[in-house]
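Left out: one protein chain. Kept in place: all the others.
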């Protein structure tokens, strides 16, 4: 198939490459000329802008926007939509908020256009391994795009089949799902990232407790100076908590036992926060996912005003100020 | 009554004074001579040590130990017990762990001694206001000591009577309770402090959110530069969240709007931790009390090893290391 | 002053009465005729609708909407605005979301109208005690309305003055504050309610731990069958955790020691959730306030799907299903 890709960063560029390797044709645009040039060297057709791209695609035209969530994606979708004819498809493969997808799909639908959102996991490894994709949109559009998704997905690989699965639809086993109408793809990806935060924090707290066991504030015969790289490594073998994040932990600890290269200030992207918003809208208690998010907020400040307020209260009842009767 | 008081710090000294003002006789000992001298000036009989104190008390002798929880209280109780005769009473008015009380009461009981634990709240204000007391011990001992507790307690004061209370026992309304057998007093005081942590953290987080509303990271028309001293003040009047801790908050903010004098490193004493231990033994979920305790732990370190581990994982899947297949 | 009040439920009706007691004139409307009739009996002028009300007010006209947050308040504000002339004032005294206030104030401002939001605390007790008010709006409008706020507020009462307060503005001490521009009043009220949830949950967990201490799953000599009504009562006297919520706890426990009349399904209003939203927008960790909100969500369901998923995983590694190699 022929597809236009807007945004040729690490994700967009490699998605384009993986598609071309599978025999698809890519028309490529990025506001950075160098990114376009690099991709044309790999076989893409260059576009000088979205309008130019529109002219180089066949009907129904397929646009894949791979840009940061927010204003730039919003404008790009609007620009594309203004150039589209009924039946054309606009894909947002970034990390947009799913309510934006719902809104956009409605607006574009009134023009006869299809809007498809794709939550894409896999990072820079995706070029070789393939991308895990969670897709939202109309049945028609998603079916039409199937060769694209099939080419991008990891495929079955050597992952052990899940016992008891019995379904006519094997797309999940090949690494992509049609999650539901527009927005559903990014919603599932959003929760995926919320879970990711929770898993990471569980490991983080566990290793914190292991490390703290060497503290000289503990009774001498209850201290252990544990080898964290070895512990991460041994848990990768036959233990209940083995995972890809643990593999990464083992790699991180192997080369830097004390993790001295890291400041401990941890960023968060929108998905963690949106996941908690969704939990609150549904009235679902999500203590672990929230605590994981808040640990990141806390990691980025030296002290909070709230902590100082605790001190002020303690000062108050500790005897140094006059007390109300 | 005549009572021996060991430990004449801020709490012990004022307890002695409040007792003497009510007409009780105090024999006083502290390893710091000056503290003893100061108290004899206020009418106490000085003791040069616990043995000397034992000789100056009448049978049944009443000892009140007002020392920090832990080794020194343990030794003092043992020393007293060794000098006691059946019927004598040993009171621990400090913040001992209630399981220590249970153990000590059993050991002393085998000697025919009474062990009474008193959880005491009120701080330095107690001298004037009286002390809120939660008492554990045998009925006989607690009944015998009633004149002591009655003198120390705040009394009814101008606290509005609780509608619907209908009980033969009005001690709670005068500010002390016989909570149960030995250990029950300190157990109730322990939970009191656990709740205290939770309340304080609720205010702390709320004021943190109020303060953060001025952040220039928020959209300009959604920022408020709020007057925190005024907010604390107004909530003291007719609002659901009025409390003594809020009064203290108002005082703290009135004189130091930014709380610049505080580092934000917040201490915790044993009771918060013991409360969580108790919750876990009972299988009671206590997310708020635990989060309050952990916020204090977190306040005392710049960064955690766990935070660095999060960064290491993010570094791992962000594309800079080789990924396991 | 003359003021039109729309919505004569428990809050609106009593606000009208308190204003009339202070000598203000009230034009009253409610879609329930009986509520209007009841209020005219207390001295109000009846209005048959908002348009009728507009005709009965003097310029600049003052409207106070006291309706549930959401659609009905939105429509009412729009209806009033359509009838207003420049200089008129629209007050929303309900529990609106503060971002709705910001938006409305902008729209009304373009018409030359003033929009004022008042977060009102005090419930049905407000008629006698007065209302604690947090006010957002322009300086001009809030200054003009001062006689209204002054009449509604509790006044200084016998609340002990806060040591160290030194401010030309004594409104906070009389029970109301001008928190900032439109939205600031409801924002402060929102955080007030978020704190309220946290405080309540801290007490709830503490009493849960006290009650659980009687469990026969604990070792026999570590069990205490504690008197919870007495404990609530004694903490009201001289303890650090005394508060109005504790007073209510004491009342509740006094008449129903086991709280058998309550199902334990606890509702939440929007403010708790909005407070967490605000915390996330500001990147402020708020573990206690969030845990308090989530405890309410959890209280309303028998079991969660997540709990079942835990069981499914345990079943999985407990040996009953084939494991992936």
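Order as written gives the chain letters A, B and C; numbering starts at 1 within each chain.
FYI, a residue touches a chain if its C-beta (ideal position, glycine included) is under 8 Å from a C-beta of that chain, and two chains touch if they have at least 3 such contacts.
As the structure is a computational prediction, the values presented were derived from the model and not from experiment.
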Omitted chain's touching partners, listed by label: A, B, C
Contact residue for the chain not shown (choose from C:207, C:224 or C:274): C:207
Listed residues B:3, B:148, B:232 or B:286, member touching the removed chain: B:286
Among A:82, A:159 or A:267, the residue in touch with the chain that has been omitted: A:159
In chain B, positions touching the absent partner: 159-160, 162-163, 240, 273, 276-277, 280, 283-287, 290-291, 293-295, 297-298, 300, 304, 306, 317, 321-322, 324-325
Absent chain, residues of chain A that touch it: 99, 102, 106, 121-123, 125-126, 129-134, 153-154, 157, 159-160, 162-167, 169, 171-177, 179-181, 183-184, 187-188, 191-192, 194-199, 201-203, 205-206, 208-210, 212-213, 215, 217-218, 221-222, 224-227, 229-231, 233-247, 250-251, 254-255, 275, 278-279, 281-289, 291-292, 294-295
Residues from chain C at the interface with the omitted partner, ascending: 10, 123-125, 129, 200-201, 203-205, 207-208, 211-212, 244-245, 247-249, 251-253, 256, 259, 262-267, 287, 291, 295-296, 298-299, 302-319, 321-325
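Everything that follows uses one rule, which is that only the chains that are shown with their structure count from here on.
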Per-chain CA centroid nearest to the all-protein CA mean: C
Angle of rotation relating chain B to chain C [CA atoms, steps of 5 degrees]: 180
Chain whose mean Cα position lies farthest from chain C: A
Residue-number overlap at the chain A/chain B interface, same or different (half cut): same
Chain A and chain C: spacing of chain centres that average the CA atoms, whole Å: 37
Intercentroid distance (Cα basis), chain B paired with chain A, Å: 47
Residues of chain A touching at least two other chains: 287, 291, 295, 298, 304, 306, 317, 321-322, 324-325
